[in-house]
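Here it is: the structure, laid out below.
Of the protein chains in this complex, one is absent; all others appear in place.
Presenting subunit A:
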Amino acid sequence: MEHIVIIGNGIAGVTAARHIRKNSDKRITIVSAETDYFFSRTALMYVYMGHMKFEHTQPYENWFWKKNRIELKNGYVNTVDHQNKKLVLADGNTIGYDKLILATGSKPNKFGWPGQDLLGVQGLYSKQDLDQLEANAPDNKVCKRAVIVGGGLIGIEMAEMLRSRKIPVTFLVRETSFWNGVLPAGESAMINEHILEHHIDLKLATNLVEILADETGRAKAVTTDKGETIECSVVGLTAGVSPNIDFLKDSGIELGRGIKVNRHLETNITDIYAIGDCAEQYEGIGQRRPIEAVWYTGRMMGETVAQTICGNKIEYKPGHWFNSAKFLDLEYQTYGWVFSERGMKENEQHFHWRDDKEKICVTVAFDKKTKQFLGINTFGIRMRHEIFDRWLTEKRDVNHVMEYLKDANFDPEFYSQYENKIVSKFNSEFGTSISLKKKSWKRIFSNA
């Protein structure tokens, strides 16, 4: 029986395993070093905040794996020996494979800051990081202040976590406005306000220079490029992640920033595939980046590679881009492409609406000339994935999107609706006279 070995029990590896099992009878082994069972990395914050226990982050009960004949091996792979088709584990054991899937995920970036390896300095990626944070910052007596370096999604999550225990937080963000490399200015500005509302000491356009140690080798303060010294007990390094591939350096597998793969998710070595955070496309697909370190793409690559392994060779061909996040209390969803002013394409034009009372806003991107709808960012209003996916496929124009905006609303029942305000601003801005259509189940589920 063909033996499929997967390194990494994250969303990518586990999705691949599940789908291979569904489509075949092959022997499947997952080797992973972090935890015995798959858990949801995206939920780590909720464990620290006391919303959930760690066991709740595990999407499958422990019997699931045996029942589905997916063998789990807790161990760290030191070497991939593709000539002999075997893995050598840190404990000296070896595992032979017929096909190998690398799904090793990411690790937090460290940019060589002085003091980055001191006690009390940590990233937030793994279960071990969570445990460490629990030890480093159990409450605001042990941790008098935390400094978080890097204004991305993980950074703001870490800030929220620490604030839940009333720990004062200073948030160093390199950009002049939060996440403005990704978000348009209006949205980024709204989040700046929201961060401050949560009593987080946001320092924009500020870089870390050095982390200072006390006599026991623990972090005691940081200095910034603004000449400030900020005393603290914990430093969170959240300046992005990069593929976790160090152990593959001399394996003969082609590496760039990540593991180089073609559209079939194959590496340069036969029978070795790479998926999830660790995979790097030779060229970004469409407007996507070559490395996509998000949950959904890991899952999609897992779904795809399983087909190939089970004899139905197909390309990784993701559909329309979508993503979501939550900034403290603000939910964010995006469908299609809305670029920030920095990344904006020549032909891209934005319509931005923000409510005058609530922290709710929407940005719609469309083509200047053709008016084709390109994408939407929404804050504080949930929207239907299916509808936007359809509109993008059908290449609808922005007027159509405005006219049928109610179909896309996904907020819980009885919520205030903002479509009227949105469309009337659109009308006055662009001199159109679009009148909103009532929500129609028929349209919503027309090709469901």
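Assume contacts are C-beta pairs under 8 Å (C-beta built on N, C-alpha and C of every residue); 3 or more make two chains touch, one makes a residue touch a chain; residues count from 1.
Please note the rule applied: contacts and distances are computed from a predicted model.
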item: Listed names "L-cysteine S-thiosulfotransferase subunit SoxA", "Sarcosine oxidase subunit alpha family protein", "4Fe-4S binding protein" or "Cell division transport system permease protein", matching UniProt entry of the absent chain; value: "4Fe-4S binding protein"
item: Residue in contact with the excluded chain [from A:Ala189, A:Ile314 or A:Leu436]; value: A:Ile314
item: Touch with the omitted chain, as defined above, among A:Glu210, A:Glu266 or A:Asp389; value: A:Asp389
item: Option touching the unshown chain, where A:His3, A:Lys86, A:Arg174 or A:His198 are the choices; value: A:His198
item: Option touching the unshown chain, where A:Met49, A:Ala185 or A:Leu212 are the choices; value: A:Met49
item: Residues of subunit A in contact with the chain not shown; value: 11, 19, 22, 40, 42-43, 46, 49-53, 56-59, 61, 164, 197-198, 295-296, 299-300, 303-304, 307, 312, 314-320, 322, 324-326, 328-329, 331, 333, 382-386, 389, 393, 410-416, 441-442, 444-445, 448
